[in-house]
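Got a structure for you, questions after.
Yeah, one chain of the complex is gone here, protein chain that is, but the others are all in their spots.
And then subunit A:
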Amino acid sequence: MLVEDIMIKSPITISKHHTIKEAMELLHENKIRHIPVIDDNNTLIGIVSDRDIRDASPSIFHLNDNQESLLHSVEKIMKYPVITVHPLDFIEEAAVSYYENNISALPVVTEDDQLKGLLTETDVLHVLVQLTGAHEPSSRIEVKVPNVSGQLANIATIFKEENVNVTSLLVYPGAEPEWNNLTFRVQTMDPRDIIKHIQANGYEVQGPRLPGMDI
C-alpha cells in the first residue's frame, strides 16, 4: 500500500507570517496536532506541532502573563528542514521513519517540496487494524509452524479445502528462531473442523488455553 492511498489529501496549512496564536486556534478547532507551513507556491518550508506551540505558550499557572509571546510569527517556532515522505513510498517505509525519528506526522511532498498531503500516525495505525483483519467478522486461528519453506502453503490448502475465506494473515516470529506463528482471521463462526483438520496434519493450534486444562 502506498502513502498516497491513505494520506490526508487536503491538510490544514499555515503561512510563516501567521501568529502562533492563530496556529494554536487552528489546532484546537480542527482537533489536529500538526500543521505544515507553506509559502505562496505551496512549497513546504516547515512544520509546527502542538509541542512547539506548548513550548511557546505561558504556563497554565501564569495564563495571563506573557500573552505577547503568542503574537510572534509561526516562523519563529516552526521546525525545518522537515522529515517528509513521497506519495509513492510504501506505508512500511513511513512507519520506519516515525519509529527512527520519534515523530508522529509526515508531510507528503514531491521532488520540488510541493505539499501533496499529510500522513499521520493514526492513519498508519488504521491500516495496521485492517491488516490484522479485526474490522471484519471473523475467528482467529493461530498455528505454530517450523520455520522452513512450504508451511504456509500447507495450511492455506486446508482453508481452501474447508471452503473458508481468509481475511488476514500475519506471520509472527516465534520465541525460538526455529518456529513461527501463523495467525489467520477466517470468515466463519465455527472453526472447529478447520482446527481439527490442521491438527490432523500435525500442527499445533493455539487457542485460549490455560495450563492443566483439557478442552
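Here is the rule we use: a residue touches a chain if its C-beta (ideal position, glycine included) is under 8 Å from a C-beta of that chain, and two chains touch if they have at least 3 such contacts; residues count from 1.
Basically, contacts and distances are computed from a predicted model.
Colleague: The chain that is not shown, which UniProt protein name from "Sugar ABC transporter permease", "Hydrazine synthase alpha subunit middle domain-containing protein", "Acetoin utilization protein AcuC" or "Aspartate carbamoyltransferase" does it carry?
Modeller: "Acetoin utilization protein AcuC"
Colleague: Could you tell which one of A:I20, A:I35, A:V143 or A:V164 touches the chain left off the display?
Modeller: A:V164
Colleague: Have a look at A:H18, A:H34 or A:R185 and name the one touching the chain we're not showing.
Modeller: In the full complex, the listed residue that touches the missing chain is A:R185.
Colleague: Decide which residue listed in A:S49, A:T84 or A:S138 touches the omitted chain of the complex.
Modeller: Answer from the full complex: A:S138 touches the omitted chain.
Colleague: If you put the missing chain back, which residues of subunit A would it touch?
Modeller: Residues 133-134, 136-140, 142, 162-165, 185, 187-192, 207-208, 210-215 of subunit A touch the chain absent from view.
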